Each structure stands twice: as C-alpha cells, then as structure tokens.
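Please see the structure below; I have some questions.
Here the complex is missing a single protein chain, while all its other protein chains stay put.
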Amino acid sequence: MNNEQIALIVEAALMASERPLSLEALARLFADEEPRPERGRLLEALEIIRQAYDGRAVELVEVASGYRFQVRKSWVPWIAKLWEERPARYSRALLETLALIAYRQPITRGEIEAIRGVSVSSSIIRTLLERDWIRVVGHKEVPGRPALYATTRAFLDHFGLKSLDELPPLPEVKDLEHLGERLAGLEEARPVEVSDGQG
Amino acid sequence: MNNEQIALIVEAALMASERPLSLEALARLFADEEPRPERGRLLEALEIIRQAYDGRAVELVEVASGYRFQVRKSWVPWIAKLWEERPARYSRALLETLALIAYRQPITRGEIEAIRGVSVSSSIIRTLLERDWIRVVGHKEVPGRPALYATTRAFLDHFGLKSLDELPPLPEVKDLEHLGERLAGLEEARPVEVSDGQG
Partner (left out) sequence: MGEPRPPSEPATDRPLARVRGQPLAEIPEDLYIPPDALEVFLEAFEGPLDLLLYLIKRQNLDILDIPIAEITRQYMAYVELMKALRLELAAEYLVMAAMLAEIKSRMLLPRPVESEDEEDPRAELVRRLQEYERFRQAAERLDELPRVGRELIPVHLETPQAKVVRLPPRVSLTELLSALQEVMARAELHQHHRIQRDPLSVRARMSEVLERLEAGRFTEFTELFDPAEGRAGVVVTFLALLELLKAALVELIQAEPFAPIHVKKKVA
C-alpha cells in the first residue's frame, strides 16, 4: 500500500469521524494490512493530506485527542447563518397582549389584564420590549403609576405597515373572513426577508 | 465576490452542515451580499467544488433535500472499523411497510395490511414517523378518515437518492395480464366436468 492510498484512507476516516482520531486509532484502520504502516508513514500521510487541503475551506488540525478536519476560521463567519434558529412561535398570550397594545395604546398592564381576563406575565412584556415592538410612553397617574405601553416603528416595520392607521379597524377584525383578502394584499407587499433588528 | 470565493463559502457550509443544504439554503448564506449571487452562480460554485474534490476521499453529491459531502463509497469499507456497532438492521415487516409506502404513496395503513395480509404494528408506523421517513399527507375520505402516508425527502436522503424515480423499479413478478390465459388453460386440465343440465 503506497502513501497516497494510506493518505486517502486516513482522510476518509477523519472526514467520517465525529471526534478527533489519535495516531493509534488511525493505525487500527490498517490492522489487517501486511505490513502494517508504522507511525512514520501515518505522519507522512497526514502531511500529504494537510498539503492537499491547502487553500480549501477546511483544514486538518491536531488537537489534544488527535487529528480532525475543521472549517477554516476565516470562513466561519460566512456560514454563521447555518446556526440560526427560529423558535417556533409566540404564545397566544403574547399575541393578544401585543394586539391590545396596538389597538388600545397607550395602555397599562392592568388594563390589558382587565380586558384579557387573565394576568399578563412580566416575561411577555419583557419580550415585547426587547423585541423593540413596544415601549413605555409614560405613566398613568393612578396609584402605582403603571407604565403606559405603545407600539414602535419597528412594530410597524415588521408588519409592513406605514402607520397605525393601516391596521384594519376593529369592526372589520370581528369579521376576519372578509378581512382575509385585504390582509393577503398587505402581507404580500411585505419585503421577503427583512432583518429583524430594525433600529 | 468571485466564483472561487463563493465556492469556498459553499464548501465550508456543506462540510459543517448536519444535513444536506438546498440551493435556497445556500443562497441565504449570501443574503447580505450586494449583489446576491443568483442560482446560476451557485451551481457554478458547486461544479467548482465537485472538480476540486476529484480524486479525494470525499465527494459532493446531490440528494433529495440538497447537496452534501459524503465519503466516497470505495473508501467506506476501509473505515468501517471506526464504528464498533454494526449498522442497524431493519426488520422485514418495517422494510415491507416502507416499500409499500414508497411505491404506493399515498397509502393508508389498511391498504398496506390488505397487501401484506397481516396487520401493521403501530410501533413500525411510529418508528418510520420518528425517523422522519414518512409523514401523514392527508386523510382518506372513507369512514374513519384513515391517515394517508407518503415518504419524505429525509427518506430519499437516507438512501442517497434525488427523487422517487431513482428507486429501483417495482419488481414485476409475473405479467398479470397473462394470468387469464394461463388460468383458462388450467380449466381444461381440470377433472370431471359435469353439465348440470342448464344447456
């Protein structure tokens, strides 16, 4: 078996393995070979591989427990989108809270709770604030001075609206079926992929 | 951004991704680029990669849900030692059920049972659903509205196929049209033919 063949087998193993492979683990691949390639030849094979991947997007590196292929650092930022995860969806409670803030702004948490008939968790308010969809526009002069919430420009951007006037009036909302067509038009007009972090 | 750079980013992504990447997924990597490389340039990049890996231990392949790197088949036997466990064997019941869904989709469990002549255990259906090899694509409009099953892209990916057309053709055991003649021939060979006097 020549060095090129050994190198290809080692390469296949390193590409297939989920963890780094030590020289001993690589040597075991050739357990049935006669003669078994010794340590020196394995190191030569690793050097052949290293050179073959010169200029490629992945490289052979040595780490504590052995050898492995990894994506070259310079290309990692380019593929960061691979690890973007979108949680499935927001809870009904969050959407209801958001809808009430949109239609009844400025509104306090207590007022939202009175209409919804259930309490609004702090985490919902926090999520909406962090998403920059709502903000505090003042405080109601009643005991406790509760915050008054209103929607933001980022909220309008996300829903593809120029202003709050473009939200369908309440009576129409009651009749969602008829609203369907109008909404379809609105949603189509939205940009395909808007980045979420509008300023 | 030139084609070589696009190719390197695509290469990095395919090497790092857990699952095959579609052209759309690859295009998303360049969402912030101006201009965004269009489909044709991505295909060119894939071709550049394919050629760069000519003669290497891994190759770029296309499967149902996109592109992936995999170890060239010729080197797989050499690295089988990396896995202590033998690859799982599937029971005949599972394979027959899967074959029926693959070739006769969409199909109900009752229809599978009618052809196999035995009941299909729930655990087989569950296993196939959990592996994401089959999914429910609808319900048959008959009493009980049984689920209609079809295979998924993940099923094709698992078998390294691009589409259902690439499945081996369903074996033709005997020409069914032929059956009539053959049976007619048998008729003559049958013993005692008694007229019952109707003629």
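The chains carry the letters A and B, assigned in the order they are written, with residues numbered from 1 in each.
By definition in this document, a residue touches a chain if its C-beta (ideal position, glycine included) is under 8 Å from a C-beta of that chain, and two chains touch if they have at least 3 such contacts.
All values derive from a computational prediction rather than experimental measurement.
Enquirer: Based on the whole complex, identify which of B:Pro35, B:Gly144 or B:Pro171 touches the chain you can't see.
Expert: Answer from the full complex: B:Pro171 touches the omitted chain.
Enquirer: Contacts of chain A with the missing chain: which residues?
Expert: 12, 15-16, 18, 58, 68-71, 73, 76, 79-80, 82-90, 92, 95-96, 98-100, 102-106, 114-117, 131, 137-138, 140-142, 145, 148, 150-151, 158-160, 163-165, 167-171, 173-174, 176, 179-180, 183, 186-187, 196
Enquirer: Residue-wise, where is chain B in contact with the chain that is not depicted?
Expert: 14-18, 20, 58, 68-71, 73, 76, 79, 87-88, 90, 92-93, 95-96, 98-100, 102-103, 115-119, 157-161, 167-168, 170-174, 176, 179, 182-183, 186-187, 190, 192-196, 198-199
The rule we apply is simple: only the chains that are shown with their structure count from here on.
Enquirer: With chain centres defined as C-alpha means, what is the inter-centre distance between chain A and chain B in Å?
Expert: The separation of the two C-alpha centroids amounts to 29 Å.
Enquirer: Which part of chain A faces chain B closely enough to touch in the complex?
Expert: 8-9, 11-13, 15-17, 21, 25, 28-29, 31, 52, 56-58, 69, 71-72, 75-76, 78-79, 81-82, 193
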